[in-house]
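Below you will find the structure I want to go over with you.
Left out: one protein chain. Kept in place: all the others.
Right, chain A next:
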Amino acid sequence: MKKLPEYSPKASAWEDLLKKVSFERQLGNHLPTLPQFAPQDAVWEKITAELDRKKVVPIWLRWSAAAAVIAILLFSLISKFRTDDKFQDQELLSEKPIEVGNSSLEAVPFETPTSTETVAANAENAPLKFYPEEKSKRSIEIIAAPKMTLPDLELSQSKNLSLKIPERIVPEAQVQKTLHQVRISWSKIKPGLQVKTPFSRTESELQQKPQASATQNSLITLEINN
């Protein structure tokens, strides 16, 4: 075997080798070639299932969103019409104060009198007028009315009460003949004021049967059924 000549490396070979050993250099070499891991095989099925689910959902969501919007619009429209009707009814009832003779009745909050309280006491304590805070479309002018003084009346505890209001002579000329019928209810279940106008009746009938019973009867009787 022939002996081949040997060559000496550079004097800096050891330093160069040490440089390669440096941590940063080795890091730079190995980081791009780090071993890779394989995921489980079932992942692809999960991905496709998720993709299919997301394909379906948007269509369903769009339809449901559209249905929800339509439902909200319909509901708001219906509720708006209902509230408008209510406002109209309220206006009919409170638009004009009902005139009885020379005095005018105005809405006051209803309170059930106890057995010991008298009507007169109630009349004094209760506020005379009801001032709405916000004006409606057709605002109501508040008319100052003379304070009504009524004789003291006591209510007994019996179920059926009759209240007799003493005679109040109203000149016949002042009583206006009208087609309107006014009913006031103090019932606990449905208190309120009802105005009816029987249009079927003619003016001639009115002439024959005058409405003002106050002129005929000297005594007005109110029956309270509890």
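Methods note: contacts are C-beta pairs under 8 Å (C-beta built on N, C-alpha and C of every residue); 3 or more make two chains touch, one makes a residue touch a chain; residues count from 1.
In this text, contacts and distances are computed from a predicted model.
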item	value
Options "Branched-chain amino acid ABC transporter permease", "Nitrite reductase large subunit NirB", "Sigma-70 family RNA polymerase sigma factor" or "Diol dehydratase reactivase subunit alpha": UniProt name of the undisplayed chain	"Sigma-70 family RNA polymerase sigma factor"
Absent-chain contact - pick from A:4, A:27 or A:189	A:27
Contacting the left-out chain in the complete assembly, out of A:5, A:39 or A:151	A:39
Absent chain, residues of chain A that touch it	18, 21-23, 26-27, 30-31, 33-40, 43-44, 46-48, 50-51, 54
